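Here we show just some of the chains, and they stay where they sit in the whole.
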Amino acid sequence: MRGVVPPMITPLVDEYNLDLPGLKKLIEHILAGGVHGLFLLGTTGEGPSLSNKLKYEMVKKSCEIIAGRVPVLVGISDTSFAESISLAEHAAECGADAVVLAPPYYFPAGQAELLEYFEHLAPKLALPIFLYNMPSMTKVTINVDTLQKASEIDNIIGFKDSGGNMIRYHEYINAMRDKPDFSMLIGPEELFGESVLFGGHGGVVAGANIKPRLFVDMYEAAVAGDLDKIKKLHQEIFVFRQLYLCGQYTSSFIKGVKCSLNCMGICSDFMAEPFHAFREPERNKIEALLHKIKLLD
Amino acid sequence: MRGVVPPMITPLVDEYNLDLPGLKKLIEHILAGGVHGLFLLGTTGEGPSLSNKLKYEMVKKSCEIIAGRVPVLVGISDTSFAESISLAEHAAECGADAVVLAPPYYFPAGQAELLEYFEHLAPKLALPIFLYNMPSMTKVTINVDTLQKASEIDNIIGFKDSGGNMIRYHEYINAMRDKPDFSMLIGPEELFGESVLFGGHGGVVAGANIKPRLFVDMYEAAVAGDLDKIKKLHQEIFVFRQLYLCGQYTSSFIKGVKCSLNCMGICSDFMAEPFHAFREPERNKIEALLHKIKLLD
C-alpha cells in the first residue's frame, strides 16, 4: 500500500440509512482524484457511531461501487473482540482488501496486553491487517517497541499513525526501516508532506474526501523530492484545513468535511449521534472558505 | 434507588460463552449480602468488551436468576445510538428496571452535544435512565451544569459518578439538592462512606461482588451517621482494595475482582479480550490477601 488512502466519510440520510446516491457520487469524486485506496469506517467514517447493520451495509455497498478499482481497507476497531472478527469476515466476503485495527477504546490496555491482543486476533482474520495508532480516541499509544513486535505477526502488513507526534513518527519509520514492504501511513494531513519525504509510504488524509487531487499531488511531489512544489502544496493544505476549524468542538473536524461535501452537492451532511450537521453560522463559514479555495464558484 | 448497587462482573467460560453456574452462584452470593440492586454490563461487567449476543444473553439470564428480588440496572453505553436503543429494549423485555448510560466513548462530545444526545435518546427508551460519569474511560466529564439540565429530561432519574473527584461530587449533590428523588450514586468505593455522609444516596461499588456485606454495612452506618463504625469500615475498605492493586495495568482492578471470586470458588476468572485472567504471581498475591481479610481460610 502506497500513496493516498482517504478515510471516507459515511454519507447518511438519517441514523439508520445510508445516503446511497451520495455514496456513489462521493466514491466517484474521490476516485477521480487519482487516490490509491479507500479506507471505510475509520474515525472520519464515524465507524464507531454506526450500528452493526449500517456498518455491514456500508462495506457491502462501497465495495460494489468501487468494484476493485482501488484497494479497500475496512476499519474493524471495536471494544469487542468478537465484533471485530465478524466485521472482518464480512469485509472479506464483500471483497475488501485489508482491515484496519486500533486498540480497543474503552478500557485501556497496557503494551503487553495490546501485543497479546494483536497476537490473538490476527490469526482469526482472513484479511491482512493495518494497525492504527489513534491515542486521542483510544487513550492508548502503540509504542515503537510494540509496533516492531507486532510487525512480526504474520498478516500484519502496515501501520497508520494518527498520533500527530512527528518525533515518534520518525521513530516508527526508523524501527521499520528493515522491512520496506511494511506500509507506513500517516494520519494528520498537515504532516503528510514531510512524512513521505522522510520515509513514509502514504497518508490516510481526510481532506482527500473533499479535494483528493491536492493530496495526490503532494504525494507525488514528495516521492519526487520536488521541494518547491511540496512547499506550495503544504501551504495550500494549511489554508484548506480552515475547513476543520469552523466549529467549537472536537467534532468540528468531521462536521467540516461533511458540510463541505454537502455544499459541493456531493452528499448529505447528516451526522450520526451524538453529533449533528453544522448549523447556519458554521455552514456559512464553510461556504465562504470553499469559495476562497475555488471549490465553489 | 438507594443503597448498594454492585456493578456485577460477567462470569465467562470463554470469549463467547457465559459461565452460567458461576453466574448463579455469584448472584446468590451478592444478594445474600443484602444489596439494594444489581448493575449489569458496566465497566466492571466488561460491557463494552462483550459481543452483542453475549450482552443480550447476560441480561436475560441475570434477570431470570434475580427474578425480581432486587431492581436490575443494565448498562447500555455504546458508541452507537442504535445499539444503545436495541439493548435498552431487550433489557425492558427481560424485566430490567432501569438503564445506565455513559457518554459515547470514542469521539468525545462537547457539553452541548452531550445534552442534545441525552435529549434525543431518552424519549426512545422504555426504561428510566441513570446517567453515568466515567471520564477515565469516556474522556468526557458530565459537567454539573449538564447534569442539572439533563435531570429535567423526563425519564432520567439518577446519576452515577465514577469520576473520583470529590469536590465535583459535592457540587453535583448541591446542584441536585432540590430534587431529592433523583438518585445520586458514587463509583469509587473508597469514597462511598463520605459520599453518603454528605448527601449521596448510594454506591455502585465493585468490591460488593466479593464482600457485599462490607458495603451494605458502610451504607447503613453512613445513613445512621455512626461515625465510629464508618471509620472502622473505611479502613477495612482500604485494606480490601489491595485486591485491585496486584497487577501493573489499569485492568488490574477487574482482574482482581474476577480472580478473587475464582479463588473463593464462585465463578470463572476468564477475562474478555484484550485482557487475560491473572497468572500465577498475581493470583498468589490475591490468595494471600483473601486469607488476610478472612475471605479464604
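Letters A and B mark the chains as written, and numbering starts fresh at 1 in each.
The criterion applied here is as follows: a residue touches a chain if its C-beta (ideal position, glycine included) is under 8 Å from a C-beta of that chain, and two chains touch if they have at least 3 such contacts.
Note that the structure is predicted; figures quoted are calculated from it, not measured.
*Asks:* All chains share one sequence and 2 are in place; how many are there in total?
*Replies:* Whole-complex copy count, per this file: 4.
Methods note: only the chains that are shown with their structure count from here on.
*Asks:* With chain centres taken as the means of their Cα atoms, state the distance from chain A to chain B in Å.
*Replies:* Distance between chain centres, rounded to whole Å: 35 Å.
*Asks:* Which residues of chain B touch chain A once you look at their complex with the stated criterion?
*Replies:* Contact set of chain B toward chain A: 15-16, 43, 46, 48-54, 79-83, 86, 103-110, 112-114, 116-117, 120-121, 137, 139, 248-251, 254, 272-276.
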